[in-house]
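The complex appears here minus one protein chain, its other protein chains still in place.
Chain nomenclature is as follows: A, B, C and D, assigned in order of appearance, with residue numbering initiated at 1 for each chain independently.
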Amino acid sequence: MPSTYAEDLARILPETVLALGACFALVADLLWKGRESRRVGTIALIAIAASVFALLRQEPRPAIAFGMVTVDGFGALFKVFVAATLAVVVLFAHSSRELPRHGAGEFYFLLLSAGVGAYFLVSTTNLLLLVLALELLGLASYVLAGFAKGDRRSAEAALKYLVFGAAATGVMLFGLSILFGLTGSLDAREMASILAGKAADPASGEAVDRFRVAGPAVAIAVVLAFVGFGYKVSAVPFHWWAPDVYEGAPTPVTTFLAVASKGAAFGALLRFSAALLPSPAMGEGAAAFSGKLGSLLALISAVTMTLGNLAALRQTNLKRLLAYSSIAHAGYTLMGVATLEPGGFETSVFYLFAYYFMNLGAFGAVIYFARSTGNEDIDSLRGLGWRAPFVSGCVVVFLLSLVGIPPTVGFFGKWYLFLAAWNAGFGWLTVVAALNAVVSLFYYFRIVKALYFSPESEAVFHHRPVPSLAAILGLLTVGTFWFGPFPETIRAACAESVRFLF
Amino acid sequence: MSLGAYLAVATALFVLGLAMMIARRNLLYVLMGIELILNAANLNFVAFARYAAPAGGEAALRGQVFALIVILLAVAEAAVALAIVLHAYSLFDTVRPEEPDLLRE
Amino acid sequence: MERIAFALFAAIAVGGGLVALFHRSIVHSAFALMGTFLGISGLFVLLGADFLAVVQLLIYVGGILVLILFGLMLTKPDPSERKLRRVLLVLAAVAVPAAILVARIASAARWAAAEGPLPDPKPAAREIGFLFLLKDAYLIPFELAAFLLTVALVGAVFLARQPHPPPPGGEDR
Amino acid sequence: MGWLSSIDVLTWIVFLPALGMAAVMLLPSASKRAIRGVAVLVTVLAFALNLYVYVAKFDRWSGAMQLVTEANWIPAFDIFYRVGVDGISLPLLLLNTLLFALAVPASFGIERGVKGYFALFLLLETGVSGVFVSLDFFLFFVFWEVMLLPMYFLIGIWGGPRKEYAAIKFFLYTLVGSVLMLVAMVACYLDAVPHTFDLLKLQELARNGQLDGTRLLHGGILLGLPFQTWLFAFLFIGFAIKVPVFPFHTWLPDAHVEAPTPISVILAGILLKLGGYGMLRINFPFAPQAFQDAGTFLALLGVINIVYGAFVAMAQTDFKKLVAYSSVSHMGYMLLGFAAGTTWSVNGAMLQMLTHGVSSAMLFLVVGVIYDRAHHRDIARFGGLSQRMPFYFGLSSLGIFTSLGLPGLAGFVSEAMSLAGSYEKFPTLVVISVIGVVITAAFFLWTIQRVFLGPLDEKYASLPEISAREVVSQAPLAVLCVALGIFPVLVLNWQMPAIETFLRLIAPK
Partner (left out) sequence: MADIVFDGGDFARLAAVPLIPLGAFFVQTLVGRFGPRKGDWIPVGALAIAAALGIFEFAKCLTVWNPGFRVEWKEAFDWIPGPAESRASFGILYDNLSATMTAAVGLIAFLIHLFSVGYMHGDRRYASFFAHLCLFSFGMLGLVLSDNFLSFFACWEVMGLCSYLLIGHFSEKPSAAAACKKAFLTTRIGDVCLFLGIAILWTRLHTFRFTELWDAVPRVLAENGGAYPGWLVTAGLLIFAGAVGKSAQFPLHVWLPDAMEGPTPVSAMIHAATMVAAGVFLTARAFLFLSPEARIAVALVGSFTAIFAATIGICQTDIKRVLAYSTVSQLGFMIAGIGVGGIAAGLFHMVTHAAFKACLFLGSGSVIHAVHTQEMPQMGGLRRRMPITYGTMLVSTLAIAGVPLFAGFYSKDAILSSTLVHAMEHGSILHALPAIFLFTAAGMTAFYMFRLILLTFHGEPRDAHKFEHAHESPWVMTVPLTILGFFAVTGGWIFGENWFLELGKGLPGMVVAEGEAAHHEHEAHGIAMWGSIGVAGAGILLAFAFYQWRKFSAAAWAERWGPVHRWVKNKYYVDEFYLATVVRFVMFLTAVQRWFDVWIVDGLVNLVGGIGRAAAAVSGWFDRWVVDGAVNLVGWLTQLWGGVARLFQTGRVQTYVAWGVAGAVGAASVVLWMA
């Protein structure tokens, strides 16, 4: 029985609540004449909380709203992921000094609208809605990247992000148009069933599996489409913008880009590859096709993580180092995607959650240190370990998790990824990943060395603790340590959510 | 006319757009390049819509709706692009894309 | 007859693009771009997308082109570039692989398309309008596009607003 | 209090220090006394619990695993929290908790970052105790890594002049070891028919030859070598780095010289035994066939350890380095004992782990006492201390003669059993290693002569006698040195049945 208008509206309630919250924040800022930036922040937080509340109250049965918005467990999980990141980014924005004092309304408006874009991104298999969501997320991010108006680095970051983003989106659109041409449909699931159907082979004429006929064309189109995802996820051939933008943009925005935008893009990538991926039932041509895609993804994953780790070795700027580290972690997550099977997807989703805790923590620490040392260079941190013992302790835990040393959540994340990749036959990929983990040890521990083992730098003297930020970092550390030994809750959620995709 | 011809024109425009973005030394060319690429995609969409379902009906319009939305995106993107370019221009006092290179290796 | 019209409009579109790419002065390029947009609008008419052709004309020529011209006027005219040969090189570098790929796609693809003479298209503006309002059709994209425009508006205004108050922490850290 | 007793006592022993760490973290870093108080309380309580288990709750006649508790942890990958103890692990656990309890008073001298120090210290204790009690390979590996980190920081931050280099070297060596172990663990997990990490099940599988890698590698052969050889090699290198065995030992002297005294007591007293314990529990039972073939090679390594360690110790001028190399030499006896595989030699090797733990801990405390007073450890610059500090001379010569292997003291029993037991299998090697015994006597006595005897150097005329605090931490060890010498029964009765079961596991089929 087709769902009624009211039911559909109820299904997209979280998105609407978030959008309304954005507008309300903008109006509130105007009413308070730009003086009460902190209270606007709280409004944004309330909006996020409301959207999550709405999300949780939805009935669990998966359904399609308005013909193209699939509302299911997988979407819900990623929406929670995006909402949680938004909340932390808002808190970071409170205590970061990089944002102009009176642009709060616009900032939270753009941030929440980017959130709306991310919500739609993870809950659709329709090409049109996908492009719209990507574009909404993108535009908001371009402006957010350039939000520190007077600062030339931020302007340059926005410019570069815009140019590269526009080019990538353009190429993706071209790819999607060809895909539309080949299948005549806009929905990935529909496309897959069309492609699986029989079609007359132009050469031999007899009914042959369509896939072997249109295979190469579909492959090229899919690759062009992947450019859009690759750019958002900062996979290797399309990661060039990431280091510069991450370094230039204000840190809360960088956090948003590195965690929320990347997470949502992974969600969309998982959903599309699950939908588009021809199930083996569709004949061996399809299986060969998915095999090829899988090994391509594995290759990209290996190159991404290796380049990310190697480049990070030589960084002196903390944000740029974390940029390369986040590229490397995108590489690790791609490992799970490359397996193209539910077991693998589940490990990628878990790794994203592990990534959530450790990376948010790392960026939070950058903000915390930037407040006392005034800049983001590693050697200006020298000796801070003794002056800010609590936060430095948290940083050590985050770094342990980023490297993947046991009892942290990072180790268990990597452990699942390696196991899934090994079972899927990518033995060589596991070895490359293990080597990368060892290499990553060096640049992460350079930070520890600076914090604890080196003589104090003068920048560290006027350090004043920031209780609110320290509290957030503390929570994230608890998360990193707690979900290490007891990952069962998250793992079960991820495994169950992935089942919705197939 | 055959579908291939339209595909050829669209590809030509796509190539020109890309070349314009990469080659020319003025940020505004980049903007123009973006528009060209999006137009190429639009042309593709409409052409496939026409040939896929000549009899009209919802399938035929699917391409046109997509094209419409893409045009709308192009407008939004052009606006934001211009704002960012001008903002950068006010700080770097140049439109050459390689001038602002504070963020590099 | 229809074949000649296609050739004409295609020539205008691609020619305008080439001129826009290679012309030294940016103003001439802008106007050449207008030619391309007109050409494309004509092609749309041929393809039976009449509403789309009008929208193309209104928005691209009336909106975006004007936007770009304003951009030109606001920025200092840079000395015209001399090394056009480099542009040709880049064009070739991009064109060749693109051509190969698209040719590969065309040869391999079994377009879900009918061959031979097509029945003449019917005006579709009303149907498109309805499509945008029908719940199970494209209502969500319509609403989302609207929201997108507001976001673009707010973002562009924020960035373009003068004066820029100096950011905390000095000019350039 | 119902639920307190429901948690089994082993988990209490392991996680009590972790609770202590949490308590220390909550205390303000200024209140040094409170922190030290918590540390003492926690370590002593853990030791008392352990002693209670050792004496009362452990049936020492059965060689089987006892007090086994199981709780599921990550059921998806058959990872369970399995804890249990038998004749092999219980004595080592007792030594571990004892040394930690004694190291706490020894670390009252630390002034900088006391809170951080004791937090890491207690975390280290949890890690080490965990390794000794865990029966699940994954749990074993996690605790093994948990132990690695505090050690790196303890040496790196509170160490001597070249502390960073020593810390990094220690970290790298142990990391390489643990990576090898991780690979071996995954291989075992994937190869076991019902995928499992349970050590006892894996031992059983290995016992009847099902752990042969056929499920993992086609035909169980990789690059020409059977799976068992690879498994044995990976695990052996992983544990040999910890023991340390000859080629991998260069981290030990640096780590000891740079580590603060209480940490090098723990390092020598317990961390070296982890390697030996790992071999006994995992390495040999998992690849019994490879162990039989590699017997002579192991024995050779053991003898090299003995002789090389002794000769290099002879050449040292730094007192701590000398004791470090003597540890290398002593661990050689253990390896020789394992390789021979007779009842007496394995029991001797096992006992050697305990007696060396006691004597080397004693020696490091002794070195610590001089270092706190003279601020240098150069043997040649001392002289005639026995006149200024007679009581101290008594204690340290007791420690030295125990390490020397003087009958009537702890060292002799284990050395004699190892050598006598191994004579049957490797007569020539035992004769060579006897040279090590003589050289050990030589460098230790030469040290006594240069440090304690001879004319008193006027620079040290004002050295104060050993303080009460130092005596408190050394007295139990002194008593143990003599007690284990006269009554080795105290330990042998507990470990013999367990060694019996171990020998049955690796007996050639």
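The criterion applied here is as follows: a contact is a pair of C-beta atoms (placed from the backbone, for glycine too) under 8 Å apart; a residue touches a chain by one contact, two chains touch by 3 or more.
Just so it is clear, the structure is predicted and the values come from calculations on it, not from any experiment.
In the whole complex the chain that is left out makes contact with A, B, C, D. When the whole complex is considered, the residue among A:142, A:226 or A:351 that touches the unshown chain is A:226. Which of D:62, D:250 or D:467 touches the hidden chain is settled by the complete complex: it is D:250. Per the touch definition above, the residue from D:63, D:238, D:302 or D:384 contacting the chain not shown is D:384. Listed residues D:16, D:157, D:255 or D:312: the one in touch with the omitted chain is D:312. In the full complex, the hidden chain is touched by chain D at residues 168-169, 172-173, 176, 246-251, 308, 311-312, 314-317, 343-344, 347, 380, 384, 386-387, 390, 394, 401, 406-408, 412-413, 416-417, 419-420, 423-424, 430-431, 434, 437-439, 441-442, 445-446, 448-450, 452-456, 488-489, 492-493, 496.
Within chain C, the residues in touch with the undisplayed chain are 90, 94, 97, 101, 104.
Take chain B: the residues that touch the chain left off the picture are 18, 21-23, 30, 97-98, 101-105.
Note that only the chains that are shown with their structure count from here on.
Centroids built from CA atoms put chain C at 5 Å from chain B. Here the spacing of chain A and chain B, counted between their Cα centres, is 26 Å. Within chain C, contacts with two or more other chains are made by residues 111-113, 137-138, 141, 145, 148, 151-152, 155-156, 159, 164, 172. In chain A, the residues that touch at least two other chains are 128, 132, 135, 139, 142-143, 146, 149-150, 152-153, 158, 178, 181, 184. Contacts from chain B toward chain C in the complex involve residues 1, 3-9, 11-20, 22-26, 28-29, 31-32, 35-36, 39, 42-43, 46-52, 54-56, 58, 60-61, 64-65, 67-69, 71-80, 82-87, 89-90, 93-96, 102. Remark: chain D residues 29, 73-77, 113, 115-116, 141-142, 145-146, 148-149, 153, 156-157, 163-164, 175, 179, 186, 190 touch chain A in the complex.
Put simply, chain A touches chain B in their complex at residues 127-128, 131-132, 135, 139, 142-143, 146, 149-150, 152-153, 155-160, 162-163, 166-167, 169-171, 173-174, 176-178, 180-181, 184-186, 243-245, 247-248.
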